[in-house]
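I'd like to ask some things about the structure below.
Just one protein chain is left out here, and the rest sit where they should.
A, B and C label the chains in the order they appear, each numbered from 1.
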């Protein structure tokens, strides 16, 4: 969706606030926000794609005003309510008032180290061959779905070159909406700055995106 | 500039809040905000293009949070400070602490009716002929200036057809930044929804923009 | 935003109200503005310049084929015949709905609107919700306004990106033969002249919007 998350090429946000000796967390609540988001996600009630979509669906004024951990927490509140893991009354009150759902998983303290070290691979086997090879010229599709996509607006309808074939991965556009994993080949596609930004673009810079095969057409 | 004002095609703002029997103003201050903005503009210290650029330069989180008259007032405060008509201390205090500048004009009550009825034409004579004629195929430029432009992002790099030649008008991209009026031919250019929005676009709708000649290339 | 008594309470709005008051005082003290001119500006848009102007133009066009022809060719001068001209209507264009085609006006980049014939724009016209969706999903926007058009009806969206200002001429409702211009004008809503509504059909209970 063309939400406030799709920031590439936008203007008006002012200088980057670079903080010398930035601490890992700025508030005690940020630590808990990070951890509670990861632990709740580990219950297995939603995919990373759905959680990204939930975050980008926040009203743009909220998305651009909240700190990033607040975006996480606000999306988490929504996900809990959407999945029925908790209702809004419970979320406001901060206490359980109804029995829990059965979840596929629960992350226990003893398993944290192993779970983090293992991660969650989004790579999937795919028997059909990759449609494109390094060096191929491709054009990204023009599309403006209201649903989740990982093709940013600035890179739609643009001519690029396949730089690498990265393997096959879960397709976020389907998976975010409960449509299944539908693995797709992923390519690093590189664009000249002139192609993306036109007049006045830096003559000596390029931008790549990692594009799922359905985003691409042969050019 | 690709500021928060460039809203065409964005998503996530929710349903349109349609208000039955909407009053002309929702607060007494809105009346004064409208009038003070018009009267201050009538001093002749800035162009409408500069005032638009000032509004769209507000930080996006502000632009998307403020009511429209608040956007006007916030931009007016900036314009007064930028032009030296008032300094920030005076603006905060709401009283004059230094002598005024001489302004080209002052709108008096007795002249309001005539001034509004006359308006401010942005039409200008232009001796060189229009480059395009109705029916011509054109492609809009890909450009992402950090300065003012009236070519929206959704209509950049797109194939359209000249529908009308509207005459020659002050060129906002130059005029907003004190670069002079540089009149340009203006065309209504029409695009199919499919050209603009791609897959899934309404098969039976079109969108036009009014495009200044420098935005267009022959297709 | 639907808070009609105001400026006294401690809401966010009051903060704006005090900034507006500060500006008005400052600019008056500096001699840049005439406070009476502000009153005159407000009075103009409260009592003289509003959507009734546009409605009279539309009713005339429905009644007078020669006027309609002039309106479609040069709306600025046609509107001036009825005494409507000036600010934010200096370069007026009329676009006509037909059985095959519906027109919808938006300003995606700011809030351009034909003030001289419709007055000041409603809040929704300036809102991110309307401005973001009118160009990409006009049919969906119309449904939100209660206008369900058949898929075969073409929608033409006009994004007011330069100094042209668009006035939609809605279709004349049936069963209005012989109506006076005054009677007809009462059927022409503001929304119908933006393109988010239709003219009122005789017998419809709907209030003017």
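Note that in this section a contact is a pair of C-beta atoms (placed from the backbone, for glycine too) under 8 Å apart; a residue touches a chain by one contact, two chains touch by 3 or more.
As the structure is a prediction and not an experimental result, all values here were calculated from the model.
Undergrad: Return the single residue from A:138, A:151 or A:176 that touches the missing chain.
TA: Of these options, the touching residue for the absent chain is A:151.
Undergrad: Going by the contact rule already stated, which one of A:61, A:122 or A:216 would touch the omitted chain in the full complex?
TA: Final answer for the missing-chain contact: A:122.
Undergrad: Determine which one of A:112, A:130, A:143 or A:159 touches the chain that has been left out.
TA: Once the missing chain is taken into account, the touching residue is A:112.
Undergrad: Hey, which subunit A residues sit against the chain that's not shown?
TA: 5-11, 13-24, 26-29, 31-36, 38-40, 43, 52, 55-56, 64, 67-70, 73, 76-77, 80, 85-86, 90-96, 100, 103, 106-109, 111-113, 115-123, 150-152, 154-155, 166-167, 169-170, 172, 186, 188, 190, 193, 196-197, 202-212
By definition in this document, only the chains that are shown with their structure count from here on.
Undergrad: Which chain lies at the heart of the structure, taking centres as C-alpha averages?
TA: B
Undergrad: Averaging over Cα atoms per chain, report the distance between subunit A and subunit C in Å.
TA: The separation of the two C-alpha centroids amounts to 41 Å.
Undergrad: Which subunit A residues reach two or more other chains?
TA: In subunit A, residues 60, 144 touch at least two other chains, as defined above.
Undergrad: Using the touch rule from the top of the page, what residues of subunit C touch 2 or more other chains?
TA: 128, 136 - these are the residues of subunit C that touch more than one other chain.
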